[in-house]
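Would you mind keeping the following structure in view while I ask a few things?
One protein chain is absent from this view; the other protein chains keep their places.
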Amino acid sequence: MVQVEMVDIYIMGKKYVVPASLTIMDALEFAGYQLKRGCGCRAGFCGACATVYRIAGDYELKVGLACGTKVEQDMYLAQIPFFPAVKQVYDLETLAPSNTAIADYYPEIYRCIGCNSCTAVCPQDLKVMQYIAYAQRGDLARCADASFDCIMCGLCASRCPAHIVQYHVAILARRLYARYLLPQAPHLKLRVEEIREGKYDAPLEALMGKDIEELKVLYNSRDIE
Amino acid sequence: MYTHQMMELIKKVEATRPRRKGVDYPRMAPQERQEVLRNFHPDFIADGFRPLKVGVNKGDKVPRELADLIEARSRIANVSLNLEDPTYDVDVLVIGGGGAGAAAALSALGKGADVLLVTKLRFGDANTMMAQGGIQAADKANDSPEIHYLDVIGGGHFTNVPSLVRALVNDAPMVIKWLEELGTFFDKDEQGNMLTAHGGGTSRKRMHAARDYTGAEIMRTLRDEAFNKGIKVIEFCAAVELLLDTEGKAAGAILFNLETEEYLVARAKTVILALGGSGRLHFQGFPTTNHYGATADGLVMGYRAGAKLAFMDTIQYHPTGAAYPPQILGLLVTEKVRGLGATPLNINGEQFVHHLETRDVESAAIIRECSERKLGIPTPTGMVGVWLDCPLIDLIHGEGTIEKQLPAMLRQFARFDVDIRKVPMLIYPALHYQNGGLMIDENGATAIENLYVAGENSGGIHGRNRLMGNSLLDILVFGRRAGWHAGEKCKEVQLKQLSLDHVDNYHRELAQNGVDTAGRVSPMLLPRYTHREALQV
Partner (left out) sequence: MRYSYYPGCTLKTQAGASLERPALQAARALGIDLVEQEEWQCCGAVFPLATDEIAPFLAAVRSLATARDRGEKLVTLCAACHHVLKRTNHLLQVGSETRDKTNNYLQLEQPYTGEGQVIHYLELLRDELGFDRVAQKVTHPLAGRRIAPYYGCLLLRPAKIMAFDNAEDPRVMEDLLLSLGAEPVDYPYRTECCGVYLSVNNEEIAGSMVRKIVHAALKQGAEAMVNACPLCHYNLLNLQEKTPGGEPLLPVYYFTELLVTALGLPEEVGDKTR
């Protein structure tokens, strides 16, 4: 047996000794937790496992996704599995992608004081303050683009002194942009009309009636783009 | 970061790289493919399966780990419940908060039904969120639902249920249109044409994507819409058993508040199961690419209530799950990595299979290399894997290709000090998808009246093998169909008295068939990990 390097971590102040190679999430489980909150896809897509921590002696408050951050010696951590946030309710069908569309629902974006704390905590390295700046000036395209990789973990909102819920602002921008400013796909509209008119009903019916040998011939001789 | 021993082994990879660059490894002959599948694909490992001893599928083989959960005692065996006084009383109960559940809830609501969605984790915590590649739909001029049909059924080795395939391919463009109108941010050109690509087994470029966050983009859009529409959602509230009425029709579920550990009664006129797959059961000890909540709860509950399983003896393994570093064990290494030219190599730095065989063959060949041939690369945690020579990509396509085309991969490995531009990844097949599930018809209905199933929880659409991009599609096609149908059907349902007799009967049947359930309770709800392997060096 080779000696495994172990570190001391403090889960909500309580000390555990865990292998240094583990992620925060694995370390929580190693310590004996069966996770309910604070654990989701375990691959960095879902935003369930936002975690804040400090290393003893260092003033800086750090953040990370528990599934993608390794433990360190003397790490003091707590998960933020839920953060209360205002999500405005709207009917996308009746909105217009105007300069003020976002501000109409989230006027607090103008309370941004430019502290950039949101950007500093984003585990996806998004320029959060900047996409809020785009929202302020009604630039839906850039707000949508700059916020695209958002996993809605809530860390930005947890740190915002202006009480902005950045990720809800962002999803409104993306939905408005994709719905109204990106052109609708012409080929898609056409195909949907064809299907509604029943153009493919008979051919599909015919395919369903074929036996495996017939299908195999068709499948193996199909041309590939 | 790789250990010193692994870095030494990587030197062999580097030594053979110049010789391998640009040389195409021969593809397997049909007979060899069959042979490697039969001998090494986990679906053919007889010991990995056992026949069920009770229920509708008695005698049918399913993975052992699943059989153990199916043949277990109910969580409510000793819980006293007052079925006369339900906590929730709704038209449609949707169980599961992934893409299928969200689509079903929105569709049922559209029919005017009072809808309740419960989910054991957060709304949106699901495999849907993790689907990177894309969603198929035949909506281009050179494509058609018929061509899509052939691709699906050929990919499923002609075992799929034809009426389900028809529904899948026929609804596909409608689903994309629906998503477009909901403001889903698809990749498009300036005219609005969808940017579509090939996926394994497609004969047309019909993979629609939202960068490499396709599933996440769809999920967060549907979730936002569900909130806008005011759908009632209860999170961290698992369903643990279905309720039937005295006529044997579905009539709700017993819920379990994960935090207060209270059991609650939810009465509903129709019930939609959308609980996803089973990767977290780690069949045959495989790591998985699946979400934390993929514990087969829907299969267990549905089966106990009398719904039939289909194709549960076939599981899809993704050939390239991460095998090292241990922090990302099972993490999906997207097929694009091989598409760009990365090749699998053994401990000697030699290729042993063409890098673009079908998923099942590629997986089986990797397993053969590690097991029979003992040419895998051991890791400090006891895991064995093979190299995936990703630095080849930049050599073939020019420096910067990895950074541009695989930013998520680059980032995920870099977090653990592995620079995939410079060193190979270590990979091993991972449990990816449950091809089968509870048998449904075109409306997502099961043989139990008023019980519907949608998404990975269901079976029959994909037969014995699913193509990439058809599962994001199926969750929405059948989520919507189940939602519509359940939303209509509830209007004519007259509920009789609620009953849990089927659970008692099931327990009796277990006893009669001599099944020893000692220590086994299901559904599982949450996996339990200890990561003790981290200490085995």
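Per-chain residue numbering starts at 1, and chain names A and B are given in the order in which the chains are listed.
As a working rule, a residue touches a chain if its C-beta (ideal position, glycine included) is under 8 Å from a C-beta of that chain, and two chains touch if they have at least 3 such contacts.
All values derive from a computational prediction rather than experimental measurement.
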item	value
Touch partners, limited to displayed chains, of the chain removed from view	A
Candidates A:13, A:57 or A:114 - the one touching the absent chain	A:114
Hidden partner chain, touching residue among A:137, A:196 or A:222	A:137
Subunit A residues that touch the omitted chain in the full complex	99-100, 110, 112-116, 127, 129-130, 133, 136-139, 161
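FYI, only the chains that are shown with their structure count from here on.
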item	value
Footprint of subunit A on subunit B - complex, ascending	121-122, 124-125, 127, 129-130, 138-142, 144-147, 149-151, 153-154, 158, 162-163, 165-166, 169-170, 173-174, 176-177, 180-186, 188, 190-194, 198, 203-205, 211, 213, 215-216, 220-221, 224-225, 227-228, 230, 236, 258-259, 289, 291-293, 325-328, 331-332, 380, 412, 415-416, 526, 528-532, 534-535, 537
Complex contact set, residues of subunit A against subunit B	1-2, 4, 19, 21-23, 26-27, 29-30, 32, 34-37, 39-46, 48, 68-70, 87, 89-92, 144, 148-149, 151-152, 171, 174-180, 182-192, 195, 200, 203-205, 207-208, 212, 215-216, 218-220, 222-225
